[in-house]
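Yeah, one chain of the complex is gone here, protein chain that is, but the others are all in their spots.
As written, the chain order gives the labels A and B, with residue 1 at the start of each chain.
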Amino acid sequence: MSLTLEHYLLLSAALFTIGAVGLVTRRNVIVLFMCVEIMLNAANLALIAFSRFHLVADGQMFAFTVMAVAAAEAGIGLAIMVNIFRHKKSLLVDDLNVFKN
Amino acid sequence: MNTVATGLLAPLLLLPLAGAALNGAVGRFLPKPLSAAIGLVPIAVSFVLALVAALQLHGLGGAEAYGAAALTQDLGEWLNVGPLVANWALHFDAVTAVMALVITGVGFLIHLYSVGYMHDDEGFAKYFAYLNLFVAAMLSLVLADNLILLFLGWEGVGLVSWLLIGFWYKDAEKVDAANKAFIANRVGDLALMLGVFLLFGLAGTVHVGELREWVSHLSPAQITAGGTLLTTSTMLLFIGCTGKSAQIPLYVWLPDAMAGPTPVSALIHAATMVTAGIYLMVRLNFLFVLTPVTLAVVAVIGLATAIMAGTIGLMQNDIKKVLAYSTISQLGFMFLAVGVAAPAAAMFHLVTHAFFKALLFLGSGSVIHALSGEQDIRRMGGLGKVLPSTSKTFLIGCLAIAGFPLTAGFFSKDEILWSIMNNQQVLGGPALSSVLFPLALFAAFLTALYMFRLYFVVFAGEQRLTDEAKSHLHESPAVMTGPLWVLAILSLVAGFAGLPHFTGLPNLFHHFIAPVIAPTEALVRSVYSHDSGAIWGCVGAGTVAGLSGMGLAFVLWGRGGERPARLAASWPRLHALVLNKYYIDELYEFTFGKALRIKSRVYDLFVDNLVIDTVAVGGAGWLSTFSGQLIGRLQNGNLQRYLTIAFIGLAIVLFLIARGGVTP
Partner (left out) sequence: MTVEQVLFYLFAVGAIAGCSGVVLSRNPINSAVSLVAAFFFLAGNYVLLHANFMAIVQILVYAGAIMVLFLFVLMLLNQRDEELGPRKVSIAPLLGMFAAAVVSVSIGAGFMSYRNATANFPTDVPLSFGTAEQIGRSLMTTHLLPFELVSLLLLIGIVSAVVVAKRRL
């Protein structure tokens, strides 16, 4: 039995789930960010697998765009985190509840 | 359909947009002359482009009917969802040409005037950015080749109108006026949207040209079968037009919209934006002509608006409010023309009205400017000597709107009056037109009366100025009086573009826009009359109505005195009714404002006190505490818990999809 689209899609789903689990269980904001990156990469893998399957390069375009967005997001997000840490001296989500109530 | 692709249209539309972007982004860092230039130059170039396009269009058609010529430019795909196709596509036919020339031409004059009027304002660059944005939005409204793009422009002008009415946003009253205008327009826009949806449902297209094709292929049987739906859709479109064009019942926003700077009132709330409704109905005249019921409603509403606004305008003491009601009244005339299947007359009156109403507004702005912001005509008077240019041009504007022989308003208004009589077959026989005609004459009489009341009270008699206004009374600078004179000349001569048929001379205007209104013309032609006796009769009656209005105004206000007050005292109740604008604002306040408060009170007494306080809190207090705690655990401000819940929801949805074996 050779490799099929299904193999890649299942791998993608598995990675997505690992990212999602991390997102709801971890409390360090930077780790949450990494989990988001995992989920984005899972989506990228699916896009590239579909691109290979249909032999259309458009899927890779999407993945390319996702990477650019991730880069921008990481840049801004980390800047915000530096700022938060400066003010709150903590990066745990439990402590970041200024909007609560 | 003879259409020619061109590259002219996109720059025509995009130049004002670029001006707006430039002034909006960096205008406040630039010196005022430079930002004024950024505002003015794109409009001037657009005007030239519109002129070139109009000449090109003129060259397309043969000597006779101009074919159904149009210039088009497709800028690419916008929406393509199943059967719904709407492109960034522009369409320039005769009616568009007229509108585009008015928008850019009058727009340029008003921009020029604004340079003087807004000179001391700190939001100078912002003002020009908004004004250019308005021109761009209005152009996209008239140039759109499909109803979706038209709707984009429609909303765009509404947005800019809101921005400009609330231009001096530090004044809460002006912000309220802006919001009122925006909300009243939203009501209309909802109807317009529903109308467009319904049309799409019926015809399967939103492209104006294809709609026209579709209509032309309908058999009489199909029209009868789809009659109710067609009527519904045109009625919805008409309601949308009443919002934008300030007709009963949605006219209430326009008088308040005078809170904006006066040139804005001239451009947006007199010359262009408020005529969008008429433009839309003329553009879609091939639909309206199929639905006589809607046409009759349009005529009646238009005339009712004209008379009602005319009487209210007679009682107002704020110079801009008088002009605002006058605008509503004249728009009513245009609706009346559309309703009696005379779109050419409506367009013609639209154009002449754009000239003389812009002139009157700019003239009133010049007066307000001279009196340092005074708007109450009771504290004016005798300004004719101190403001020579303003008073002369204002007089010309008044003559034109009152329909003094050979001025612009004379030709356009009489064409509407004549159409009422001539097209009586369209209105289902002479019954309706024999009611409409005398009432339209009365409206024309009212127009002359309130305009000359305004003129006499402001410019004749003795000065009643406050000391503050007297101290720096001055005629406006040339940059303001220049546009006044240009508009005054246009108000005098524009009428000759549309000479009535019986003169034997060509009606150039009518000839120019004929292809666009051909469907209506075809219907009217069956009952066309060239009976010059009847036409002379209409013209004579219209002229007599206008002149008698002027005469009565002179008798009442021309020499000062107590007469108006005594007249008012002899009919106190009628006077109070009209003075309070027929209590329409109060009615709205009562139905939508007070009714809400009464309802709230009822809820307070029964639901709140009885049910909540007694039953719920007393009897089921423990339940709310318990459930509150339960829900509170979810709503604890913890992002991750929210996320968990979202994932559970996602899991359920995905599980259902996967189990159903739905193929993505």
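Note that in this section a contact is a pair of C-beta atoms (placed from the backbone, for glycine too) under 8 Å apart; a residue touches a chain by one contact, two chains touch by 3 or more.
A quick note: this is a predicted structure, and the numbers were derived from the prediction, not measured.
K.L.:
Applying the definition given at the start, please give the residues of chain A touching the unseen chain.
P.N.:
2-22, 24-28, 30-31, 33-35, 37-38, 41, 44-45, 48-49, 51-53, 55, 57-58, 60-61, 63-65, 67-76, 78-83, 85-86, 90-92, 94
Keep this in mind: only the chains that are shown with their structure count from here on.
K.L.:
Can you give the whole-Å distance between the Cα centres of chain A and chain B?
P.N.:
Roughly 51 Å separates the two chain centres.
K.L.:
Can you list the residues on chain B that touch chain A in the complex?
P.N.:
Checking each residue of chain B against chain A gives 636-640, 643-644, 647.
K.L.:
Per the contact definition, I'd like the list of chain A residues that touch chain B in the complex.
P.N.:
Checking each residue of chain A against chain B gives 20, 23-25, 27, 93-94, 97, 99-101.
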